[in-house]
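A protein chain is absent from this complex, but the other protein chains hold their places.
Moving on, here comes chain A:
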Amino acid sequence: MLDTALAGLVNGSSYALLALGLSLIFGVANVINFAHASVFAVGAMSGWWFSVDLGWPLWTVLLGVMAVTGLLGLVINLVAVTPLAKAPPIAALLSTFAVSVVVDNGAQLVFGPETRRFPALLATDNLGLGGLRFGTLDVTILAVAIGLMLVLGWFLRATRYGRAIRAVAQDRDAAAQMGIPLARVQNLAFVVASVLGGVAGVLGGMYLNNISPTVGSTVGMSAFAAATLGGLGSLPGAVAGGLLLGVVEAFGVSWWGGNARTLITFAVLLLVLWVRPSGLFGKRSPLAAEPMTGTFFGAARTVRLRPWQVAVAAVAAYVVPAVALDDYTVQIGVQVVVYAILALSLTLVSGQAGQISLGQAAPLAIGAYTSALLTTGTGLDFWLSLPISGLVAAVLSVALVSPSWRLRGHYVSIATLATGLLVAAAAVNFDWLTNGPSGVSAIPPPTLFGAPVSAPLAVYFLDLTILLVVLLLVVRLRRSTLGRIWSAIREDEVAARSSGIAAAEYKSLAFGIGGFVAGIGGALFAQQYGYIDPSVFGISVSLLALTIVVLGGLNSPLGAVVGAIVLVGLPEALRMLEETRMLTYGLLLLAVVLFRPQGLMGKVAR
């Protein structure tokens, strides 16, 4: 009992340090820094390098890591946050997300992707107190974490720049009028936050024993949940949230096993968002209107193709692969089409209704599992399972997201992120239903008039036809009254609601229809690959879907298709390695957000 609580506190202190940084940055820059998780990873990896390859002692490792991650924090701010200060918050959210992908995959290229042992720099089981066993390591981790928190507290209260940070967090304009240099203070906040994050990486690495360049994504998400639990922007809240989440996770893991960790984290996160979005300590109301997209994407009009051009493209999409392409290329085409369907679901949700979803892998996974389980378990016909998969995905995604409708902006994105991760975690944990980590195999291929559709070209024709139907549906919806209502909510939700639009219901409808489309995509995915497991629907899929639509033009249906061709088709055709591919996605997303926010298929309205 006490052992578990202590382990939770030790692990939670890493979360607390990370959450402190997230809250500090949120306060000063009003940005949720998704790249903060990568700071943890870089801290862990550079700490490993300093201690294993260079043989430094612990205290120089910590200093070295602080220097590296402090610099990284500065770069993150200068590259991804400062240039977007005047853009809506969604821009910085996407750009920091992109930076995290770049950093994680860059680190994989530098250090190699494998998991390695973090050296036990200190003893882990040499002390005892009463019946409690622990080690110098536990004491050191807690001491370093608490020491840093005290130093941070002193810095913020008693120093000139510390007070400046607090002043900027509380009232940016008034702080500027006091002569406080906002840009420098924001740089400083990023450096301080990242130094804390780097130390958390070393401490977390020592605690976890094993690290890899992508270790940040799971720990980072927990820290994120911790910051939200405590109340984003609240520093005492970050500490309390981190420690509390650490303890809750520790007990959860001791009762239900290691796989339960992520499930607990994201369940906690979603519950907080539903029940008390301002967190345990937060005062700032997250309910204030904060348009996420607004003019950033609204300024873009979509490039309209003439009907004959679309018709020629559609005919070409059927004819060219049939006469000119080999099976391998056609299989790439199949992937492009499935991702285009997924991306179109986001065009509705994020482009049309303006609700940025970071978890669109959720309905994809639900659709895939529904179809896979129905066709393998009950032998249901593919053509029946297809709409059922869409419906189940629609219902579940609405059920998971709609309690968040009293939230706005950042918080909706966090909720969708949590939903995506929760669904993946559920697929791992609910093994009575999903067969757990080993997944579902021997899923029968789709059938047409009783004959299995398994030749690449046949599968391609089937998927392409469904894509065209979906495309038609999305285009038709956009031009309907419903589409105009969604646009109104996207452009100005307060104005829309004052015009009598039931915004929450219409947003749910957007997620419902989007979920249906993504669910269909998932079913196609499962049936034609014959095998799925939870790892297929990770956050990288949600990210890829979002990158596709942002690249193509968030509010452009054709952009979703073009984006899928560029991001899924080209790397596959060029046979790029997984790490370089993710790195390219990240760089591309960053470049689009910084330089061409309207996307490839959007043009700036004048």
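Here are a few things to note about the model shown:
Everything that follows uses one rule, which is that a residue touches a chain if its C-beta (ideal position, glycine included) is under 8 Å from a C-beta of that chain, and two chains touch if they have at least 3 such contacts; residues count from 1.
In the analysis below, contacts and distances are computed from a predicted model.
Chosen from "Serine/threonine-protein kinase RsbW", "Cell shape-determining protein MreC", "ABC transporter ATP-binding protein" or "Dimethylsulfoxide reductase subunit B", the protein name that UniProt gives for the omitted chain reads "ABC transporter ATP-binding protein". Note on the undisplayed chain: of the listed residues A:86, A:160, A:306 or A:575, the one touching it is A:160.
Checked against the full complex, the candidates A:177, A:481 or A:498 give a single residue touching the omitted chain, namely A:177. The chain not shown here touches chain A at positions 157, 160, 163-164, 166-167, 170-171, 173-181, 283.
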